[in-house]
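Every protein chain of the complex appears in place save one, which is left out.
So, chain A:
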Amino acid sequence: MRYAIEVRGLVKSYGEVRALDGVDLGAAPGTVLGLLGPNGAGKTTAVRVLSTLALPDAGTARVLGLDVAADAAAVRERLSLTGQYAGLDAGLTGEQNLVLIARLLGASRAQAKARAHELIERFELAHAASRAVAGYSGGMRRRLDLAASIVRRPEVLVLDEPTTGLDPGSRTRLWEVVRELVAEGTTVLLTTQYLEEADQLADAIAVIDRGRVIASGTPSQLKQAVGGLVLRMRPTRPEALAQLAELAAWSVGAAPRVEDGEVAVPVAHPGEATAVMARVVQAGTDLTAFGLHEPTLDEVFLTLTGHRTDEKKEEVAA
């Protein structure tokens, strides 16, 4: 089997909205596929089709070679979903949630309890195991939700925006857990709005916009396509913007963007940024701020589609 997750020409509409408009995806066994896109791009719809919660209108989706529509029951045996909204019972304690999942999956009382304790230890929730989930922090809920997804270790794990709304510390810990699961052989489909997250975790990334995959490849391929890093410079005098932009363009041979009193120029590596800065100093232009950044999802979009993510929302609202 070449792909643990294989999606071909997937179409799914909700009323007038074509949430998925011919999506192709593939994830090799034991790898992480990152599905990167803004709100409303179709990520969650793709997740719902793969986890048997929605039927495709056209195209096919296969998990471990099993068709999600025709072999839904078999897919549910082997795939686990961690949805965007925590799939937990807030009225139960952390331990009761895990025991319930284990019992539903066929464990005996003793097995369910033992498994819940293992997961509580592993996900550092021992201090809160006997408290109702309603009182958990966002990071604790996410960890418990992920624990609930691996009560019985799935061959394929689907994570829908697992770190949206988490603080950086909780995010890093969640990433570690995902890496451990992948090391144990689990295939992961991860949706995210953060390029950094896809970069950190994914072996392959598909960028999705308006229900279509608009770019795919390894993280480094994708970053190269969008220019690797971005150097931002803010001159003290706004009149110097044009001159600064010209200087930057001449230094790197790429067109900079000028907006909000800043010049943003793509650079391939930090050395190139240093070279630009040297010329700026030489030219005697005063800067109030400068910095080297990973491109944001917004910048990836601008490069790949020519439109920004927030423009899309306005169009949908109109």
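The criterion applied here is as follows: a residue touches a chain if its C-beta (ideal position, glycine included) is under 8 Å from a C-beta of that chain, and two chains touch if they have at least 3 such contacts; residues count from 1.
The criterion applied here is as follows: contacts and distances are computed from a predicted model.
Student: One chain is missing here; what is its name in UniProt, given the choices "Cation/acetate symporter ActP", "Peroxidase-related enzyme", "Transport permease protein" or "Electron transfer flavoprotein subunit beta"?
Tutor: Missing chain, per its UniProt entry: "Transport permease protein".
Student: For the chain left out of this view, which of A:Ile101, A:Met140 or A:Val177 touches it?
Tutor: A:Ile101
Student: From the list A:Gly34, A:Gly83, A:Pro256 or A:Pro295, pick the residue that touches the absent chain.
Tutor: A:Gly83
Student: Could you pull out which residues of chain A are in touch with the chain that's been left out?
Tutor: Within chain A, the residues that touch the unshown chain are 51-55, 72-73, 76-77, 79-81, 83-93, 96, 100-101, 103-108, 111, 114-115, 117-118, 120-121, 132, 148-149, 152-153.
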